[in-house]
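Inspection log for the structure reproduced underneath, given as structure tokens.
This part shows subunit A:
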Amino acid sequence: APSLKIGGLFAVTGPAAFLGEPERNTAMMVVSEINRAGGIRGQKLELVVYDTAGDATKAVQLANKLIKSDRVMAIIGPSTTGESMAVIPVAERGRVPLISCAAGIKITEPLKKWVFKTAQNDSLAVIRIYEHLKKQRLQRVALLTVSDGFGASGREQLKAQAARYGIRIVADDTYGPKDTDMTSQLTKIRGLKPDAIICWGTNPGPAVITKNARQLGIKTPLFMSHGVSSKKYIQLAGKAAEGVKLPSGRVIVADQLPASDPQKRSLIAFVKGYERYYKAEGDHFGGHAWDAVMLLKGAFERGATTPAAVRDQLENTRQFHGIGGSFTFTSRDHAGLGKDAFVLVEVRKGDWAIVK
Partner candidate 1 sequence: MRNGTSMQFDQILQYTLSGLSTGAIYALIGIGFSIIYNSTGIINFAQGEFVMLGGMLTLFFINLLQLPLWAAIPCAVFCATLAGLLFERLAIRPLRRPTPLNLVIITIGGSILIRGISMLLWGKDTHSLASFSGDDPIALGGATLLPQHLWILGITLVIIIANKFFFYHTISGKAMRACSYNSRAAGLVGIDVRRMVLFSFVISSAMGAVAGIIVAPLTMTSYDVGVMLGLKGFCAAIIGGMSSGMATVVGGVLLGVLESLGAGLVSSGYKDAIAFIILLLILLIRPQGLFGKAEAERV
Partner candidate 2 sequence: MLRLKNINTYYGKVHALKNVSLHLGEGEIVTLIGANGAGKTTILNTISGVTPAASGELIFEKDAIATLGVDRIVKLGISQVPEGRQVFKPLSVEDNLELGAYLRYRGREGKEAIRQDRDQVYALFPRLKERRKQQAGTMSGGEQQMLAIGRALMAKPRMLLLDEPSMGLAPLVVQEIFRVLETLRRERGTTILLVEQNAKAALRLADRGYVLETGKVILEGPASELMENADVKRAYLGKDKKEIWER
Partner candidate 3 sequence: MLELSAISQVFGGVTALKDVSFNVARGEITGVIGPNGAGKTTLFNIISGIYSQSSGTIALEGKDVSRATPDRLARLGMVRTFQNIELFGAMTVRENVMVGLHSRSSSGLLACSLKMPWSLREEKRIRAEALKWLEFTGIADLADSIAGNLPFGKGRLLEIARALAVEPRIILMDEPAAGLNSRETLALAQLIRRIRDMGITIALVEHDMELVMDICDRIVVLNLGMKLAEGTPREIQENHEVIAAYLGDDD
């Protein structure tokens, strides 16, 4: 039987490699596991992966290539919101389902016929933090976001949701993705005496910020985004990270979860597998790709044999317990997750602990 061909577009190199690399690794791992277990309904799954280097132009070219030369049934990725937005018209025009691994809410809102996503919406992470702040009666919040796609989209959500939780944003600062010192922003923030500081970024910026905050003697509670929810962050920030809280998928605390958690099986399988294949810690970015491949697998198992059928079958996904959460796609929701996709965790003694 001919193989089922799917494509992957990941930012394996370039500034977003921290996303793209685990995603590609995971996708390749899952596909080979599936094939080892006999494929899907007797057919092998074939994955064609291209590196977009985080560049929207390249992503568009490669999406074209996947559709036109490789004739894939579905595309997983790209890794970042920007690239995803660039690729969407290509997928729509080419009538091939796209399962983006990026978090931007714009990707699936408004709804696009051929576009799905597995990364939790930023808004869910924001809500997780804000609910906590509300409970703790912390109202005056300072934002420090990175000026790239990830930070920009987080910043938008942080500002948009604030009012609903009675939160006042007293500072709205940014820093560059390659900046090496953020004491200026923090000094300014310190002068404003906020109740909490929320930083939205991906490594290494947040680690630098954590260290800078300690240097400046800032005692204000510090919140990070899910962008740094991996051991790496703790390693980089060292002792300064102690007490920092952030919303995260369940991957990093998989072993702390109660056995009753419906995601636990998937999580353990993913973490163990990644450890075995790559001798490294699987993170929730890889999880996006894991979910995407498994969602496609579900669609194929339900009998899809054409891109259009894959798309239709994706919409029939119900309660798939993946890494990012439990997915239910419908014809009106292509993001598929509820706010319980995130838990709030805290750094305690150099490790993650769930905040109850």
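Per the selection procedure, all candidates are chains of the complex that A comes from, given by their letters.
Everything that follows uses one rule, which is that a residue touches a chain if its C-beta (ideal position, glycine included) is under 8 Å from a C-beta of that chain, and two chains touch if they have at least 3 such contacts; residues count from 1.
None of these values were measured; they are calculated from a predicted model.
Trainee: Scan 1, 2 or 3 and return whichever one touches subunit A in the complex.
Mentor: Candidate touching the shown chain: 1.
Trainee: Spell out the residues on subunit A that touch candidate 1 in their complex, using ranges where they run on.
Mentor: 13, 15, 17-18, 21, 147, 173-176, 178, 180-181, 183-185, 187-188, 191, 203-204, 207-208, 211, 214-217, 232, 235-240
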